[in-house]
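A single protein chain has been omitted from the complex, and every remaining protein chain is retained in its original position.
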Amino acid sequence: MTAMSTPIIDIKGLNVDYVVHGGLFSRKGQTIRVINGIDLQIFAGEILGIVGESGCGKSTLAYGITRLVEPTSGEVIFQGTDILKFKKSELRRIRRNIQLVFQDPFSSLNPRMKIFELVAEPLRTHSEMNTSEMERQVEELLKKVGVSSEFMNRYPHQLSGGQAQRVILARALSLNPSVIILDEPTSALDVSVQAQIINLLIQLQQEYNLSYMFISHDLTLLQHIATRIGVIYLGEIVELSSSEALFEAPQHPYTQALLSATPLPDPDTKRQRIVLDGNVPSPANPPAGCRFHVRCPHVMDICRTQPPGVYQTHTGWAKCHLLE
Amino acid sequence: MGRPLLQVEGLRMDFHTPAGKSKVLRGVSFTVDRGQIFGIVGESGCGKTMTARAILGLVPHTGEVTEGRILYNGEDLLRLSQRKIRKFRGKRIAMIFQNPQAALNPLFTIGEQISALMKQNIGEADIEKIIDLIRDTGLPNPEKIIKSYPHRLSGGMQQRAMIAMALSSEPELLIADEPTTALDVTIQAQILELLTKLKEEKGLTILFVTHNMGVIAEMCDSVAVFYAGKVVEQGTVRGIFHSPKHPYTQGLLATLPHPGSRGKDLATIAGVVPSGLTEIRGCPFASRCPQVRSICRQQPPAWTEFENGKNSFKHKVACFLY
Partner (left out) sequence: MVALIFLFLVILSAILAPLLTPYPEQGAGVPNITEKLNAPNRQHPFGTDNLGRDLWARILFGARTSLMIGFTVTVLGAFIGTVLGAMAGYFGGWIDEIIMRITDVFLAFPPLLLAIIMAAVLGPSITNTIIAITVVWWPWYTRIIRGQAISVRERNYIKAAIVIGVNDRTIIKRHLLPNIMTPVLVQATLDLGSAILVAASLSFIGLGTQPPAADWGVLVSEGRELLLSGRWWLSVYPGLAIFLTVTALNLMGDGVRDAADPKTRGGK
C-alpha cells in the first residue's frame, strides 16, 4: 500500500445526524450526531474491515456513503468528484459503481419477486437489454456465485440462507461495480455456510477486481479476510491499521479490549481479559473529551476534557492521548 | 465423581407441522456431571434449544417427546406430573434465555419480579437477599435496580437481572440458552465472566447452549456436539478441540476463521443439513461425510468411548470409523 496511491473512495469529515422528534410538548427535535467527522479511504483491490459494536454507527456509515441516509456534511470523493454533491438524477449513474449488501439476506429480497426478476433488476434499470440477453446474463451470474439456474423461477423463501446471500451477490455483481460495501453479510448464517460465502467473496474479489468495505462485529473473521481494519466507537474511527498490526499490537484501549473479549476457538489460549466497565453511552449524549474515556482502563485527566488528535502508528493511526 | 446431575438418554422429539412430522430430536444422549459448565453446540436446526426446553417441559404445543428419559438426580423428568415438574422449574433448575425480554415482564419492576419468584419458590422474599443477588451479578447500585423497570436497563444489564432472577431460588442447575448471542462482544465478556464466577463460587452446574465455538472453548468444561437432532460427540473441551473424532466436529472446527487461516480458503462442509421431514436410517451426517462408508447409511452408529490420559474423563463418539 503505497502512500501515493489514490483511494477509490476518499471520505473526508463525514458527519451524519439523525433528528429525533420531540415528544408531545416540545416542537423541536433533538439532533443526534451518529457519525462524527470520519476520515476514511478505500484503496483499489483491498478489503477494508470495519469493526464495532452495536450503536457505534457502522451501518449508518454504510448508508451515509451510499446516500441511503443523507449525510449532514463532509465529502465522499469517488472518481474525482464528491458524490454527496450530486443531484438525485446524477446519483443514479454512480450507483452502478458502489453497491451495498445487507446483513439479513431474506429481508433484502422482495418476497414477491422471483429470483430471475431480482437479479435482472439492476440490468433492467441501467441497460437496454432485451429479455433473452438478460436471461443469459442472469444465468451466468448465478453460475458465478454457485446457484443453479433452476432457482431462477423460485421465490426467496424457497432458498436457504446461504443461497439467498449468493443471489444477492449475483445482483451486486451484475453492474460490475468497483466497490461493494458489505454490512455484516454472514452474521445471520451458520458457521459452515459463512465459510462458503467468505471463500466466494474472496474469489469474486480477485476475479472482478473489486474493493470491499467489510463491516462486522467479528474480529476473528476480519483477521482472516481484511487488508486493513478500522475500529469504530460511538461514531468515530478510533484506530485504523493493517490487519496484522492490529492483532499484534493494538494501540487504542478500545481495540485492546475488543480483541481480548473476542473468544477464540482454542481452550488453551486464554487471552489476557480486559473487561470494560459499563455500556456504550448513547450517541445522543456522548461523553465530553475522548468519547471512550468513561470506559477506558487507562483514562487520564486530559481525556475527560480534550478529544484526542490523530497519532500515526507505524501502519496506521489511532486517536488516543496515550500516544502523545 | 458421584452420580451425574443430568442424564439425557435417547431423547426423541417430533414437531407437528402442516407438511408432516418433523424430527427435531432423533435420539439425543449426553451426561452432565455436577459443578461443571457443560456446552451444547451445533448449528441452526440441530435441536440444541429444543433439548434444553425439554428438560423443563417448555416445549411448544406442536412438539411431542416420543421417546427417551431425562434423568435429574436419577428421577425421570419426563414421567413427572405437571405439579411435580413445577417443583423443579425455577427452584432446582432455572433457565436464562437469549432474549431477556422473554423473561422480564415490562410491567413490573425488577424487585417486584424477583420477590414474586422467591415467594413462589422458597416461600418468602427477603429484600436483603434480593439486594445481594443483584449485587452478585455485578449490577451497580442494586437499590436503584430493584425499583427500575426492565426497559430502563441496557441489554447487558437486563441479562444480569435475568440471571439474578434465575438464581433467586438457589438452583442446582442453570440452563443458559444462547445467553450472550444477542450481546456485543465486550458485554458478552462481562456475562461470561459472571457465569464462570457463579460456577466457582456457588458450585452451580451450567448447561450452556450456543452455536459459537469460541464461547464454548472459553467457558465450558465438557461439550456435546449436536448434528441434525443427535449428539455425535461428547468430551472434555480440550478433547473436542484438540482431538476431535467425529468428521462433523472436525469439519465444523475447520470452517472457523482463525489466526493462520489468512490467505487460504476456509474449509467447508459439502451439502446441507437434512430436513426434519426426512427419515434417516443410519448416521445423520452420512450424506455429507467425507469419510462415509456404506454401513453409515444403514445403521445408526453406537458409541465408542475413549479415555483421555490420566484424568479418565470420557470422550465418546458415535461413528463407524472407530
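Brief remarks on what is shown
Just so it is clear, A and B label the chains in written order, and each chain counts residues from 1 on its own.
The rule we apply is simple: a residue touches a chain if its C-beta (ideal position, glycine included) is under 8 Å from a C-beta of that chain, and two chains touch if they have at least 3 such contacts.
Computed from a predicted structure; not experimentally measured.
Summary of contacts with the chain left out: across A:L175, A:A245, A:I274 or A:V299, the touching residue is A:L175. Checked against the hidden chain, the listed residues A:Q41, A:T60, A:Q99 or A:Q137 yield one contact partner: A:Q99.
From the set A:M113, A:M129 or A:L322, the residue in touch with the chain omitted from the display is A:M113, counting the whole complex.
Residues touching the missing chain, restricted to chain A, are 63, 66, 68, 91-93, 95-96, 98-100, 102, 104, 107-113, 121-122, 125-126, 157, 168, 171, 175 (touch as defined at the top).
One rule holds for everything that comes next: only the chains that are shown with their structure count from here on.
The mean-CA centres of chain A and chain B are about 32 angstrom from one another, to the nearest whole unit. The residues of chain A lying in touch with chain B in their complex are 53-54, 160, 190-192, 194-196, 198-199, 202, 217, 219-221, 223-225, 243, 247, 257-258, 260-268, 270, 273, 275-276, 279-280. The residues of chain B lying in touch with chain A in their complex are 43-44, 154, 156-157, 184-190, 192-193, 211-218, 237-238, 241-242, 251-253, 255-259, 261-262, 265-269, 272.
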